[in-house]
Every structure is written in C-alpha cells, then in structure tokens.
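A short worksheet on the structure shown next.
Here the complex is missing one protein chain, while the rest keep their positions.
So that you can tell them apart, the chains are marked A, B and C in the order they are listed, and the count of residues begins at 1 in each.
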Amino acid sequence: MRTANQYFEDLKKMRSNVYIGGDRVSRDDSRLLPNINIIKTTFELAQHTDWEGLITARSSLTGKKINRFTHLPQNPLDLMQKQKMIRLTATRTGGCIQRCMGQDALCALSVATKEIDEKFGTGYHERFMNYIRDYQERDLAGACAQTDMKGDRSKRPFEQEDPDAYVHVVEKKSDGIVVSGVKISITMAAIADEIIVVPTRALTKHDKDFAVAFAIPADWDNIRLVTRPVYIREKKKFKSPFAEMGASESVIVFDNTFIPMERVFMCGEWEFGRRLALLFADSHRFSYTGCKPAVSDILCGATALIAEANDIEKAPHVREKLSEFIGVGELAYAAGIAAALYGERASSGTFCPNEMYANIGRRLMGENIYHEFNILTEIAGGLAVTLPFEDDFLAKETEQDLKKLMKRNPKLSYENSCHAWRFVEDLAASSMAVWYQIAGVHGGGSPIMETITLNINTDYEAKKDIAKYLAGINEELDQSKEIKTKPNQIK
Amino acid sequence: MRTANQYFEDLKKMRSNVYIGGDRVSRDDSRLLPNINIIKTTFELAQHTDWEGLITARSSLTGKKINRFTHLPQNPLDLMQKQKMIRLTATRTGGCIQRCMGQDALCALSVATKEIDEKFGTGYHERFMNYIRDYQERDLAGACAQTDMKGDRSKRPFEQEDPDAYVHVVEKKSDGIVVSGVKISITMAAIADEIIVVPTRALTKHDKDFAVAFAIPADWDNIRLVTRPVYIREKKKFKSPFAEMGASESVIVFDNTFIPMERVFMCGEWEFGRRLALLFADSHRFSYTGCKPAVSDILCGATALIAEANDIEKAPHVREKLSEFIGVGELAYAAGIAAALYGERASSGTFCPNEMYANIGRRLMGENIYHEFNILTEIAGGLAVTLPFEDDFLAKETEQDLKKLMKRNPKLSYENSCHAWRFVEDLAASSMAVWYQIAGVHGGGSPIMETITLNINTDYEAKKDIAKYLAGINEELDQSKEIKTKPNQIK
Amino acid sequence: MRTANQYFEDLKKMRSNVYIGGDRVSRDDSRLLPNINIIKTTFELAQHTDWEGLITARSSLTGKKINRFTHLPQNPLDLMQKQKMIRLTATRTGGCIQRCMGQDALCALSVATKEIDEKFGTGYHERFMNYIRDYQERDLAGACAQTDMKGDRSKRPFEQEDPDAYVHVVEKKSDGIVVSGVKISITMAAIADEIIVVPTRALTKHDKDFAVAFAIPADWDNIRLVTRPVYIREKKKFKSPFAEMGASESVIVFDNTFIPMERVFMCGEWEFGRRLALLFADSHRFSYTGCKPAVSDILCGATALIAEANDIEKAPHVREKLSEFIGVGELAYAAGIAAALYGERASSGTFCPNEMYANIGRRLMGENIYHEFNILTEIAGGLAVTLPFEDDFLAKETEQDLKKLMKRNPKLSYENSCHAWRFVEDLAASSMAVWYQIAGVHGGGSPIMETITLNINTDYEAKKDIAKYLAGINEELDQSKEIKTKPNQIK
Partner (left out) sequence: MRTANQYFEDLKKMRSNVYIGGDRVSRDDSRLLPNINIIKTTFELAQHTDWEGLITARSSLTGKKINRFTHLPQNPLDLMQKQKMIRLTATRTGGCIQRCMGQDALCALSVATKEIDEKFGTGYHERFMNYIRDYQERDLAGACAQTDMKGDRSKRPFEQEDPDAYVHVVEKKSDGIVVSGVKISITMAAIADEIIVVPTRALTKHDKDFAVAFAIPADWDNIRLVTRPVYIREKKKFKSPFAEMGASESVIVFDNTFIPMERVFMCGEWEFGRRLALLFADSHRFSYTGCKPAVSDILCGATALIAEANDIEKAPHVREKLSEFIGVGELAYAAGIAAALYGERASSGTFCPNEMYANIGRRLMGENIYHEFNILTEIAGGLAVTLPFEDDFLAKETEQDLKKLMKRNPKLSYENSCHAWRFVEDLAASSMAVWYQIAGVHGGGSPIMETITLNINTDYEAKKDIAKYLAGINEELDQSKEIKTKPNQIK
C-alpha cells in the first residue's frame, strides 16, 4: 500500500493538463492541496494499526492485504465494513472522503463486464480483472466520470446537435478506440491517478456509440481538466484539520482521446447502458449511507460544541434539536445496513447492495441536508457569519476588544473558543458550507433520482394486493413468496 | 399450539369481569369479537405451512415447535424473524397484531429477573422460567399492563395522594402478595388469557412498594376491566377482513388482588424499576419496526388502490406520494434490522434489540402517521367521508343512483369499486382511523419518549470530540473503540 | 330575519325527499338534528345585540338589515367582516358554519350573470337580482351544489358515457328547463332551504349543455338526496355544545327536474364555465380564511385545556406547540385580510377577494390540518382514544374506579375533567374528527387545486425579470406598474 507521500509524489509527476482560473497548473498547485489532503487521509489511516481490517481488506483476487478503497466487496460484512470505513474516515476530513467514488465504479464494472460477456460472449471481464489487479497492487485512487454535459435534456444522446454532449466512440482501431465528449461535475478528478468512465443513462440502439466504458490515467494525452477547487481561508493561528480539507470538481474534456484496448470495458453494448449506470449509482448511493451519517455526526458535534460555547447545551430545545441529527444520520446508516444484509451477489462474485435500501437511505440525507445546516445555524446564532476575520483577532489594535467577545462560557478557554467559532464559521458560513449543501442534495444522485429508482423497483401491485385483501376484493393474500426471503448471512 | 377456536373457547370459559358501556359482559360480547379476530389470526396462521418457521419457532427452553409470539429471541435472526412476522401478520389484520405486547413483556422479564437475581441473590428467574415454559406449552396470549393511572404527574408514586395511582404491593404473605392500583390504556386486556404487569417508570427507594411485576389470568379474583372496544360498522354486503377487525383498551383495576408467589417476578427491587420499564419499552418499540411498516404498506396499498379507482394512478404527483410511504415504512424497517444486528445478548440468553435503532425506528413512524393518513386523504378525495351508507347502496329507491357514482374507472367492476371505497372509508374516515392515528403516535411510547431515550443513550461527547478534532481543539481523535465494534452474526 | 325556530319549522314542512341508511326520512330525523344545530346558530346569533353589524349587514339592494350570510359584499370591509363573522360563529359550532357556502354561490352568480349579460346581451342578472332580493327578504339558507359525480376523470363532460356524470340541460321549454345529473359531497343540502347549482369546471363548446346554473328549493319535484349525516355519540350527563353539532353530505340526484325560467342563471354559455366555477371557488376559499383559523383556535384551545388537565401547561414543548396553531391560523387569517384589501369590485358591484391571497390562505390550512390534529394528540396522550364510555362513568360498579382516573390536575374538578376529556375524545377521536380532517383537506378545494390556481395566476415571468435584472441579463427592471398598485380603502 502506498503512503500518503508516495501518492503525492506520483501526482507531482503527472503531465500538467489541469486548468484553474485561466491558468494551466501542475497538480501541486496550492488550490488543489486541500483536496489532496482528503485523499491523503485514506493512505495515512491505512498505515495505522487501529484501522487494520477496516480500512484494509484481504483482496478477493490475490489474498493480499490491500486498501479497502480498492476492494471488491464479496459479502454483506464487506459492505458493512465499507460503510463503516467511509463513515469514520469522513469524520476526519469533514464529511466527504471521495475515494469511494472510484471503488464504486470498479464494483459496477466488475459486475457489468461479466454480465456483458455472458450475454454477448465478449471478453471484457478478464480484461477488467487484469486492470483491477494492477489497481489494487499499485493502490490507485480513481475518479469515476459519469455525468455527461448532456446538452439539450429533452433529446437522447444520438439526437444531440453536438455529439460531445455525451462521451462517445469516434473511431475504433485494432489496438484501441478513440473517444470524444465532455464529462462535468467530476469530483477529485484533478487529483486522481485514474479516471474511470461509465455511461450516465439508459441507451437505445441508436446510441450504440455512447455505450462506452474505460479507465485511463488522468493526465493521458488529449484529456483536459477545467477544475474548480473549493477550500477555506487559510488560518494563521487557529489552524484546524477541517480548514485544511477541500474539494475540487472538474469538467473533463476528451478530445479525440485514444484508449488502449486493454482499458476498454464496454464498447457498443447499449443494452447495458442503464444497467451499468445504475450499478454505479446504487453502489455510490450505498457509500452515501456511510458518509452522510458522518456529515450528521459532524454537524451534530458542531452544534453541541457551539451550544457549549454559548452555554446553552442543556436547554431542552437544544437537546431536542441534537436528537434530530441522530434520527436522520442513524436512519440512513440503518438503511445501509439493511442494504448490505438484503444485497445480492452478482455472477462475478461482487456483492451489491440492495437497491431499495441504498436509495431510501441516500434520499433521506438529500432531503435533510439543508435542514441540518438550519439546526446548526439556529443554535449557533448570527455570530457564525458576523465574526471578524482572524487577522483582526491577531492585530494589536483590535485583539483586546475581540478577546472579550470570545468570553461566553467561562469554562471555555479563549483559544478553544476561537477554534470553536472559527470552525462553525468554516462549516456553516463558508464556500465549503454551500459545497456540502449542494453536494448533499445532488452528489451521487438527487432525491428525485432516488424517488424514480424507488418507484421503478417497488412492487406497488403487491401493496395493492394487501389493500385488496383487506378490502375483501381478493379472497386470499399470497405471502408465501415474501415469507421465504431471508437476509443474507454475515460472514 | 392452540387453534383459533381453542383460544376462543378458552376465552368464553373466563369469569365475567369485563365492563363495557355500563354493563358487565362475557368475553364473547359482540363488541369484543373484532378484537378477538385479530388475536385469532395469530393462531390461524401458525397452522399454515407457508408460515412455518416464521410464525413458529423452536423453543429455546424445550426445543419444541411453538408459536413465535411466545418465543424468547436468542440471536439477531430471531429478532429479524419476529420483526418480519409482525409486519406480515399485521398486514392481515389492518396494521396491529397486538399479541407482540405480551411477548415483549416476557422478554423483558426474562432478562430482568436474571439480573435482579445476580444482584440480590433472589430467585425470580427460575420462577419466571417455569412460568414461561407453561406459557409456551399452553400457547397463551398475554397483555402487558405497563401504563399506570399516574395521578398528579409532577409527583413520584410514593408522593401521590391516592396510592392507587400506581399499582403497588399492599400486603406480603407467605404464599403471595396483595396488590392494588389502576393500569390504563391496556390494549387487548379484555381478550387476553393473561395480564403481565410491569412498572412504568424509574423508581426511588421511597417507591419500594411500587416495584412490582407479576403475571396473572385476566379473570382473576379482584380484577375488573373497564373496556372501550373500537370497531367498524358491520357490513351487510360489501364485507371485508378489515371491517371485521378491531381493538379494545381497558382500564384494569386491581382491588386488593392476591398474586400467588410463583407468579411474582419483582417485589421491592426499586433499583430495577427503570431497567425493567425500558426493557419492555425497547423490545416493544422494536416490535413497532415490524407493525408500523405494515401500516405504511396498507396505507400505501389503499392509496394506490383508490388512485386506480379514481383513474389517476399514473399521475406524477401520485407516484411521488406513493414513494413517501416506502421511504417512511422501509426506513423504520431498516432501523429494526440494524437494531437486531447491533443488539445485545443479556445474561439470561435473551437477545435484546439495540436501543438506539429501536427508538429511532419507532419515532420515525410516530412522527409520520398523521402525514401518511394525509396522503391517503389527498389522493382519495372527499368521497372517503361523504360516501352514502351501505344501506343506501342496497335500497331499491337509491341503488341505481349510487351505482352511477361508483363508475369512475371503467376497468373496475361495481362490486370492486364498492369494496375499495368502503375500505378507504373504514381506513381513513372511521373510528378505526382515529384509533390508528393516536395509537400510531402513542402506542409503545410517543415520539417525545423516544427522543428522551435517544438523548440518554447518545454519546454527544463523542460527537463533540469529532467536532473538536476538526476544529483543531484536540490533536487526536480516538476512534479505535468504535472501529472495533462489529455487528452480530446472523445464525 | 328568521328565528332559529322559524327556520326549523320551515324545514319540517318540506317534502320528504331525503334518504339515509336505506330509509326515506323527514328533515327532523334525529340524525339530521346535529347539522340543523349548526345552521340554527347563524339565526340565533343574528338576534343578539353583541353581534349587531357583524352577523347582520345593511342590504346593498334594499338598505334593510339582513343576516350577513345573505349579503353581497360591496367593499373590503364587508369582506373582512364576513371573514370575522365566519371565524367567530365557527368557534361556536366546532369549526364549520356551513351557511357561507350558499352566500359564496350568490356572490359568484351576482358577478357572472352581469358579465354574461354584458357579453351576450342576455337577461340573467336582473333575474338573479330578483332572486336574491327574495332570498335576503326570506332569510334563506342555501347549499351550493358544485361538485359533479364526474365519471371518468380523463374525459370531458360531453365525452362521458353516462351524461349524468355532470348536471346538464335535457330539454329547454318556454317557461323553464329540464335538467338531469348527479352532484356529490354537498354539505348541508339535506337541511338547506335552497340548492344553488353552479358548474364545477372549465367547459368547451361541446359542453354547452353542461353550462347551467340555477337555484331551486331543496325539496323540489324530481330531486332526491342520499345523505350521510355525521354526528357524535349523544351524552347523557356530560353534555356539551360540540357534541350536539354535526354535518351531513348529500348525493343530489336531478332526475329530469324542471327548473322554472326565473330561477335559471346560466344556460349554454360555456365560455363562462371556468369563470363561474372559479368565482365560487375563490369566494369560498376566502370564507375558509375565516373558518380555518377557527378550527385552529379550537384545536389550540383544546390542546391548552388538556395540557392543563394533564398539568403540563407550562412545559416548554407545550408552549412551543401551542404557538404553531397561532402561526398557522393567523397566517391564514392574514391572507384573508390581504385578499380583502387587494380584492376587486366586479361590474355588478360585488366585491371579490384577491384570488392569490384567498388561495394561499386556504392552501396553508389544507396542508396543516392533519398536523394540527397531531399536535393535539401529542399533548393529550393516548387517553383520548382509550377513555371508557360515558356509561361506565355513570354505572355504579365502575363509577368509583373511573373517578380516580380523572384526578390528574388537582385544580380541575371531576366534572370539568370529564367534560374536558370527553371533548378531546369527540374532537380528536370520533367520526367528527375524521370529518374535520378530510374536510380540512378537501372542502372548498384541495391544496392541489389551490396550487394550480396559484400557478395560473402568478406572473412567473415577472419573477424571472427580477432574476434577470440581478443576473445582468436585462439592463433595467420596470417596476413602475407594481409600484402603482395600492390596496383598496376600507370604508
């Protein structure tokens, strides 16, 4: 397993194909460092004995110890460990751990390549298994590029005026394919080793060229990344882990990019567009049942901390509000547990979370994220957004005035009070705050997507059968099928 | 295992100590039959091969096949099977199966008697194990009597002007004890074989006499039940299972009632008042993670059915509303699964659900029950409460007029349309509707009780530690303890 | 103005064309008395000097003092007085005063007949003014029959297989018209003097025959009412005004009914179908900004009363919950005030409420009614639905047991405690409860209808203009039009 430093050294060697604010920059640009710090965390903790077995796993391919972020889950416990790993690591980075995205793409591809082969006699699965063996061996961090630019949303890919609206095959060669098109809103792409491309939607036979999946180094020829980093004002004195973490989203431009054949995992099989898109989406929504509870944990902790700073921690309305975080976070976490237990083993051996539970868990969090920020704001008060800048706390002329301001709870030292307020500002009243809000709604699929998925998968006729039985419309209610379904065992 | 009929025959033999509407009545009073029908369901299904292993279990005491409603769960799968049994049987009775209540009292007593013995060297556990062996053997249905009359709520039991505000020991004899006091809102007591009494709250050393638990036949000497049955207008033609089910709540008066020693399971150990009260409450809240999803299933099915009757089933806003039922019901069910998996084996061997997950699951349902009725009403329209009486549909002079009214969706026959509308009326616009609403909020503990339990059990300091770590207040965040916690295995 | 008794005497003289539960009954059937009691209230209070000028008004036609429920509002103050009258009278009857419905139909017809005449040179308005003069003079109570049976909802009236799905003209004669069809869910029709019929929806030129409006005595030849009364269990000892009030809904069958020409107010002018339907709907939604705050007042009062009975009135969470009723009720009331002030005088002189404010006020209440019941239930506890029947409180054998039960707050007498609990049972756990819930959602138009009306009437382009201005898309934002809009003066 790589160290955090090795990962960073590898990044620095990459070709400079990232653009930020009008400039082409190398991957150690200071605006990317906060995002790099998040990924570094996944390498650091893997070196720590406390985390053994949680952030590490035995590879199902080689039996070797690997970083769990590169692992293909094989059973319910694997999924539950993944969920727990995400929750706990995300509390270290402020709510998002990011590296799960690549893992979810790998899980999806491990399943889909097998199923495509089974249907069409193609050879994608072996090719993919070679790829992931190397990925585990080299302990890579991949970004999954799913969301296309989409263009006119009322039209299918093949109908778009500009074919680049969706990534597609431009040319097939003996040793590879040439692709073009633009992916957008791709988190961590600018600091990933690899980019893993999967389709974003169901496809028709006319969309054959858009049925394409592959993985490629992020600095490959003819790839450009236009990147928007997000980070918090650097601290001079009141430094904190949270203030050093950040994110970045990229527009990824494939401009007649050549993909060598051994890295192509789908090419033309439009019948599997929807399947592959959903395999990734469901796996990733399951991951959110780990990180979103972490976000609730953090917001809950911050609310409790600032209630202490305001010396109102024991007030009944504060206690009631705190319990709301537990309700939301733990319900989503429970949905993840149920998704693990009622999951399904695919023909490839990869264990996939139950679609319904993964979706209701993710949806709950997406529906509540703004409300959770609202609670923090309610308890913190306006000071979160009116606090003078750190420099004023350090300047001679104003330091004494502001020291007074920090004296609310006599039990809290001036230093800790500054840390607490600065943290709440960073959390609730910064560019990171809106990033967490909007990512909280849309990351991994917005509530409306989850509702659609739920509605497709719910057997409403079975619910109606219950109503019909009770209404006296049918004489018998056949529940034998349901009765026989049991949860999977935990190994 | 008894048949439904044997259960009913046994009921009829009981002493007439039930009062309804000013009269003393026998247990086959027509107003009690709907409630009896619910309990009968638990006996009927146990005879059915489809339900083998779900509504039946192997006794942990005797190894014999028993009705699972008399079983003490021994592991996570037992809890999950109990949850599933409750959900599926409750869809047959309209949302409440009632017999779980007695089972939850038995689970609580199996744990508490052991723990009391361990602390005080008493002999309650063996006594209780003899009792439950007989209970399983005779396949009994017990009502748990927990909620006391309470009197002035600002005072503790021993401070009450009227000591009968809480059930208490009046006299101790060599062969038993004499108790007095009043329990209220006790579901199914009037049609139960046994009444199982447990304390309702934490007690102090001054409340010694109120620390009492026992089980006794429901028609025992010096016990009076003042009972309020609830049921739906009987149907002449458009009969339905739902319209034949009902409930009943009793005020149970203990008036110098003698309890033989072998049926006394706690007597004076006030230190265990809170523990026993919570053991029952948590076990019962876990049961609600089974029945409340059933209520959602029924309301969902009814909404889908009436949307079909209104020919608007495919409308986007209807689909969106339907998905809300899935969200609420399945999140609560998932909370139950998590409660099972993260439960704890007590020293007696009984497996207890995780308190936090049991409470957030139950709370979610209690917070949403009125909203769920709102959805049904929204889609059904006003007709649910303005539909003419069944007799007008049967009377010559008006039958033809009303037949027209039932023609909304041409695909639905007149008969089925009548059944559907009558069912929605019974479900949403009847005395049963308000019973389900109010029981949905308060049965097994209201949301505010669950919030209190959650707050007592949540380690907010650990959440604050996360916030402090991110804020830079502490250097390290010790997560090793959490990391090592794993779910229990499913056998 | 008639006395309550005169109204009742007039009812008793009517032809027996009401059917309840399979029987044809006269209008003094005991099941109709509770509904009659509501309408009686409007006559009783009009005799009371306290209510002078509120429940009475000066007729705009004759200058005579009339019952305001027969008055055509002429200015904003008239609307505000109407709103206040409805709120205050509704607190006397338990939340619904019903007689406003007829008034709203008259307002709508006063406007539409004039507008139809203006467009088509017809003579409806004079005919209608003669009618209303007589209506005011005789102090009548009319039910508005709007909602048709509708049949297959995906089809327009003229497309229906059964033309009776909508009331329509069957034949035109020199002295009148013949109509057929079925209206449903018509509140108070069985105890009204008159039935006032208006169309329920927008019509096309093919629906000409369905464009019909008229008023007719409720016992007219060839009219049948199939009626569903709703009322509360009669009290023996703990009598109360609330328990004596009730409602009734009727299916009204027009079976080749002859309508004399002087009572026909629209006949064939399909272009005004939507206009007339909305004029009634908006006027009636405005009325709900009076009665729905009354419902909130009653639920708030009941919650406060039962909190007192439970001796928890000063608890912070109770206080917080109580304030929610004020928020909902007063916001809706404020919407009514704004609707009055920003209303519009029609060409006939009738003053119509502002459509947007009437709709947002009504919608708010419809969205919150179940939630308001939830609050009451939350504070009352389960006893609301488990309280033994009144007869058990009066029976010798159980009276003493139950007296104990009523001792919660030592300051409340046994009698008052019984009244309070019985009232909460009647309010939250009776057939009246579900009637108020469902009527609260759908009466006068459900939230979804109000949303549609809002969306039709909101100038979203103007909102977008604001966004465009701020976004720098347009250089100037023309607000001059808006600036000049002023509220109407209150006379």
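One rule holds in what follows: a contact is a pair of C-beta atoms (placed from the backbone, for glycine too) under 8 Å apart; a residue touches a chain by one contact, two chains touch by 3 or more.
Just so you know, these numbers come straight off a predicted model, no measurement behind them.
Trainee: Which displayed chains make contact with the chain that has been left out?
Mentor: Checking the complete complex, the chain left out touches A, B, C.
Trainee: Check the options A:Phe351, A:Phe373, A:Phe423 or A:Tyr460 and report the residue that touches the missing chain.
Mentor: Spelled out, the listed residue whose C-beta touches the missing chain is A:Phe373.
Trainee: Using the touch definition from the top, which of C:Asn130, C:Asn256, C:Ser323 or C:Ser347 touches the missing chain?
Mentor: C:Ser323
Trainee: With the missing chain put back, one of A:Val167, A:Ile326 or A:Ala439 would touch it. Which one?
Mentor: A:Ala439
Trainee: For review purposes, identify every residue of chain C that touches the missing chain, sorted by number.
Mentor: 50-51, 54, 77, 80, 84, 88, 91-92, 94, 238-243, 297-298, 300-302, 304-305, 308, 319-320, 322-323, 325-327, 330-331, 333-335, 337-339, 341, 356-357, 360-361, 363-364, 416, 419-420, 422-423, 451, 454-455, 458, 460, 463-473, 477, 479-480, 482-483, 486-490
Trainee: Which positions on chain A touch the chain that was left off?
Mentor: With respect to the unshown chain, the touching residues of chain A are 19-24, 147, 149-154, 161-162, 164-165, 182, 184-185, 224, 226-228, 230, 249, 251, 253, 310-312, 317, 369-371, 373-374, 377-378, 381-389, 391-392, 394-395, 397-398, 401-402, 404-405, 407-410, 428-431, 433-435, 437-439, 441-443, 446-448.
Trainee: Applying the definition given at the start, please give the residues of chain B touching the unseen chain.
Mentor: Against the left-out chain, chain B lists 316-317, 320.
Everything below uses one rule, namely that only the chains that are shown with their structure count from here on.
Trainee: Given which chains touch which, is the overall layout a line, a ring, a star, complete, or other?
Mentor: Here the contact pattern is complete, since every chain touches every other one.
Trainee: Note whether the interface between chain B and chain C is symmetric in residue numbering, meaning over half of all numbers used appear on both sides, and answer same or different.
Mentor: Same residues, largely: of all residue numbers at this interface, over half are found in both copies.
Trainee: Roughly how far is chain A from chain C, centre to centre by C-alpha average, rounded to an integer in Å?
Mentor: Once rounded, the distance between the two centres reads 52 Å.
Trainee: Would you give the residues of chain C that are in contact with at least 2 other chains, written as numbers and ranges?
Mentor: 317
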